[in-house]
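Next up is a structure, given as structure tokens.
Of the protein chains in this complex, all but one are displayed in their positions.
Showing chain A:
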Amino acid sequence: MNLLFALVDCNNFYVSCERLFRPDLAGRPIVVLSNNDGCVVSRSAEAKALGVPMGAPWFRVKAQFERAGGVAFSSNYALYADISARVMSVLEQLAPRVEVYSIDEAFADLSGIQAPAALGAHVRATVQRWTGITVGVGVAPSKTLAKLANYAAKRWPATGGVVDLTCPQRRQRLLQRVPVDEVWGIGLRLARRLRGLGIHTAGQLAQANAKVMRRHFSVVMERTICELNGESCLALHQLPEPKRQIISSRSFGGRVSEWQPLREAVSQYAGRAAEKLREQKQYCRLVRVAVRTSPFAMNEPFYGNSAMAELPLPTDDSRELVQAACHCLLHIWRPGLVYQKAAVMLTDFWPPGSFQPGLFEVHESKPRSRALMQVMDRINRSGKGRVFLAAEGTRQGWQMKRAFLSPAYTTRIGDLPRVY
């Protein structure tokens, strides 16, 4: 049986979520901003038409965007996650095997389906009606081609939002039209190198010799070329490689200069990272902390620095990791500066029980650590409350700036949309 994949991708997902309960915003330019209202991360068609670039720093585009009648929203992840879960649940009801790829994209295995384009149109109509979110559907014999089909579905409205590339002639015509940097996995740098070799379109890449390209680039490039030729190398639910690092970083809402709030923020990031570490059932031995001031501040010197601590034994205990992070921070904190961002990175991972300690080292660093961490995680996952180390602070004045946050329309009773 020939393999067949569909990529279902929500159009302007965050903006579409914001619009769902705001019919008054129909036709107006809308953007959604990243954490801390930093950059533009989602744009409505009207905002794109105004020429607001993806990733633009908000302070640069704000004045002009608002003058043109645009509306900005802070990221409302409670809302996006809820709507995403609905979209995915509808998909799972329509296609038997679904792999959620990101908050707004999923692959479905359509192998053996007789009329995939018709199913694609049915999926699109149903998701639209049930959830209010519009999706594009790309169908093809490999994941990389399905991605390209989806790109075409979004780019050319005449397709009705569904593009089926099972027919090889159709595939050829599209490949020749698409620039090579739209191919899945070909970033800007790779695209530049490829153009140096005279490869400008996806079609030219598909015709390149896969074995030769593997020698020039990597096995990933070889796989991409095979996939472009309709030969699937990436199955559904292929196991991702185990993660090698966990990063917890964020910009502060206000600007932070005092030691106390900075230490609280770093403690919280370390606590979060430790939680993720335990979720992945890993231990880690290296903790790295970085801080920096704003690169955009005019009359202040820029300062950025990082420090690393190696623990005697791999651990997943929040207390040890937070302590190590604070120790790092002490080395790089300079008084008198205004900090804008901090990050905590955990790395050097060890699966439980795989570390060989030295003969004279303590084996169990903290007795009953496991039980305590399990209780903490269980409470925090239950949704009924949150416990954290006192080091994280209780006032958290350094929290994110979210000036344009919409209500939690779907997850909080007091925030439900009101109808007259």
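Simple rule for what comes next: a residue touches a chain if its C-beta (ideal position, glycine included) is under 8 Å from a C-beta of that chain, and two chains touch if they have at least 3 such contacts; residues count from 1.
In the analysis below, contacts and distances are computed from a predicted model.
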Leaving aside the chains you can see, what is the UniProt protein name of the one that's missing? Options: "Acetolactate synthase", "Fe-S oxidoreductase", "Iron-sulfur cluster binding protein" or "Translesion error-prone DNA polymerase V autoproteolytic subunit".
"Translesion error-prone DNA polymerase V autoproteolytic subunit"
Taking the full complex into account, find the residue in A:Trp130, A:Trp156 or A:Trp259 that is in contact with the omitted chain.
A:Trp130
Pick out which of A:Ser89, A:Ser102, A:Gln176 or A:Asn209 touches the chain that's been left out of the picture.
A:Ser89
Which chain A residues would touch the chain omitted from the figure, given the whole complex?
21, 23-26, 85-87, 89-90, 93, 129-132, 409-410, 413, 416-420
